[in-house]
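Dumping the structure here so I can ask a few things about it.
The complex appears here without one of its protein chains, the remainder shown in place.
First chain written, first letter: the chains are A and B, and each begins at residue 1.
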Amino acid sequence: MSLVADPGLIAEGEETGSGRQHGYLSYVGVKVLGSIGSLLFMLVVNFFLFRVLPGDPARSLGRGHINTQAQLDAFNKTYGLGQPLPQQFWTFLKNTAHGNLGTSIQYRLPVSQLIWDRLWPTLLLVGISTILSTVIGVYLGIRGAWDRGSVFDKVSTGASLTLYAMPEWWLGLMLIAGLGVGFGFVPGLFPTGGLHSAGVNPSSLHGILDTTWHLTLPVVTLALAYLAEYSLIMRSSLLDELGEDYLQTARAKGLRDVLVRNRHAVRNALLPTTTVIALNIGFVVSGAITVETVFSIPGLGLLSTDAIGVPDFPVLEGTFLVASGGVIAANLVANLIYGWLDPRVRT
Amino acid sequence: MTTETTPEATGTAAPDAALLAIRDLHVTYATGEGGLPAVRGVDLTVARGQIVGVAGESGCGKSTLASTVLRLQPPSATVSGQVLFDGRDVLAMRWGELRAVRWAGASIVFQGALHSLNPVHRIGAQLAEPMHIHQPGLDEARVTERVAELLDQVGMAPERAKSYPHQLSGGQKQRVMIAMALACDPELVVADEPTTALDVMVQAQVLNVLSELVRGRGVGMMMISHDLSVLADLCDRITVMYAGRVIEEGPADQVFAAPLHPYSGALSAAFPRVGDPAARFAPAGLPGDPPDPRNLTEGCSFAPRCPRAAPVCLHDEPGLVAYDDRAAACVRIGEPDLEAR
Partner (left out) sequence: MTDIGAPRLSTRQLARRRRAASYRRTWKAFAAKRSGLVGLGILVFFIVVALGAPVLASSRGLDVTLANGPVLGPPSSHYVLGTDENGRSVLTLLIWGSRISLFVGLAATVISMVIGTLLGLVSGYFGGWIGRITFRITEWFLVIPFLPLAIALAAVLGRGLFNIVIVIGVTSWPSTALLIRSQTLSIKERAYIERAEAIGAGRWHQMGRHVLPNVMPMVFANTTLTVAAAVLTETTLSFLGLGDPTHTSWGTMLDSAYQVGAITTGSWWYVIPPGVCVVLVVLAFTMIGQALEEVLNPRLRARQ
């Protein structure tokens, strides 16, 4: 029974509620299209960098294994060099789609094979540190904002600011010096580099534990470097939320403080944090490159830094493609998660 | 706890029927620049089935007053006095008791419904939330039913439960807030500026809903607004606040039509009555701004803006004096005007 005299009078521009279900799907569609656009742009940048910018791509890409005119002709044919630029770009796209990323100058092996071999250590490193830094960083930020001004907050914020100002690989060097090599009479607890100990079968249980032991310091390094930023952002956005009116509504309903915080405030404060985490994925990948170098982890990062000195352009091009493609894909996933968290972007 | 009324307070319904009795309430906020006294000794009573209006400009302390009913003021604020809900002091209650009062005993329809709803939760979930807190045994089907009932009572379709706040208009959000306030069948509803920022048509409908629910269920209501005409329409009695104190109190129609205190007079005159030719020529609006609570002058806090201020007004702050069923805090009541109208 309505308490209002005439419900028909209430028609102040009723919004159509039916758009909701389609809202998320169309949002997904938009984001996927955007990612495809990013991918294409990245391919253009790649092409420009490696084929257009250097004077003679044949020389830079084929150095070391092109010695005869016949080889040069074959090389030119494969890469379509000597043809007009748009055609070269098309050839480049075709080759990339087929997984033909050229041959490494250093190793004389197909770049795609090198990348495939080195992929999983990088994935492990980036994946585990992202999860750790996100979970721990968000928790520290929440606690810091809720207990604002406390000793915990001050120490946590100060430490985060300092970690944020540090090159992550330098932190890695410090950790190696402290916990790998040891100092004074304290022995090193962790290996100073590499992924496996000699003579251990990586697929065995012992091997898995060994790999974990080797990955501990690198993961800790990367995680520390980024949890600092996430904790600062989470703290800041939660502090912003704490002034909002809907929290008073929640308290007035009789909700316990913890639930007001977690169910209402944090849920909203997570939104800017998710955006930052998404934006940061590129930096985590960049950080992985330097951390792998410092710890000699045989992943994609070490592959690219080893290629700098030569310079092994096919490898550099291949790793650039894979790294960028990975970041674009991860960004898409992050955007989809954000769209699920915040209903306001779906309309 | 006895519920005797003090001489200056209202002489309304019988003391033992008082649903809400605020006694000598003082609330001071702690700010960076020292204490900010928002409420300075307020008495207020609401009986069951009665609608009491609280009028005043922004900053006079009425929202602070409302928040103390459920002890929602910030922990850093200093509070003294009593807020007796059904005879028990909300300010002194233990957490368990307070939690039971919150929403199930008394609920608040908050001002500015634009931000009083959580933007990432659906309306239905927010309506169901107090039910889950106070009636945990209720099964889901019954909760969904009840949510649909509540929406229906404020004239909204039950499908709206799946919407998010940003998909609703201002008026719809306000109605959701009202529905939410009714969710646990409270005995007292505090409506804090429920019609501000709504256009006139919607305002009328919202006020309709509010009055029906009070009359129909015997719920008591404390309604806060700066619009005296709205209060005059709906309320049984009106309390007028200025600078944290009550400066007039009485039956609604009398306070509106024949105000005793010059401030109530100005508030009342600010809203012209249709069909009254004299109102078209009456000066509307007051010079100056409401006083800064941190820098209150000696004497009557309204004196700087009062058209009837006399030298004595600058020395002593007048107390509430009873006149039959009414009360006002002005020493110049009954004296002739200094300027002719």
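Rule of thumb we're sticking to: a residue touches a chain if its C-beta (ideal position, glycine included) is under 8 Å from a C-beta of that chain, and two chains touch if they have at least 3 such contacts.
Source: prediction; values computed, not measured.
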| item | value |
| --- | --- |
| Touch partners, limited to displayed chains, of the chain removed from view | A |
| Sole residue of A:195, A:233 or A:323 that reaches the chain not shown, by the stated touch rule | A:323 |
| Chain not shown: contacting residue from A:30, A:119, A:161 or A:259 | A:161 |
| Hidden partner interface residues of subunit A, rising order | 34, 37-38, 41-42, 45, 49-50, 53-54, 161-162, 164-167, 169-170, 173-174, 176-177, 180-181, 183, 192, 239-240, 243, 279, 281-283, 285-287, 289-290, 293-294, 304-305, 307-309, 311, 313, 316-317, 319-320, 323-324, 327-328, 331 |
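One rule holds for everything that comes next: only the chains that are shown with their structure count from here on.
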| item | value |
| --- | --- |
| Between subunit B and subunit A, distance of the C-alpha-averaged centres to the nearest whole Å | 52 |
| Subunit A to subunit B touching residues, read off their complex | 1-5, 7, 9-10, 12-13, 15, 17, 20, 244-246, 248-256, 264, 267-268, 271, 341-344, 347 |
| Parts of subunit B lying in touch with subunit A, wherever the complex brings them together | 67, 70, 72, 98-100, 102-104, 107-108, 110, 112, 115-121, 129-130, 133-134, 152-156, 159-160, 162-164, 166-169, 171-172, 180, 201-202, 205, 208-209, 212-213, 216 |
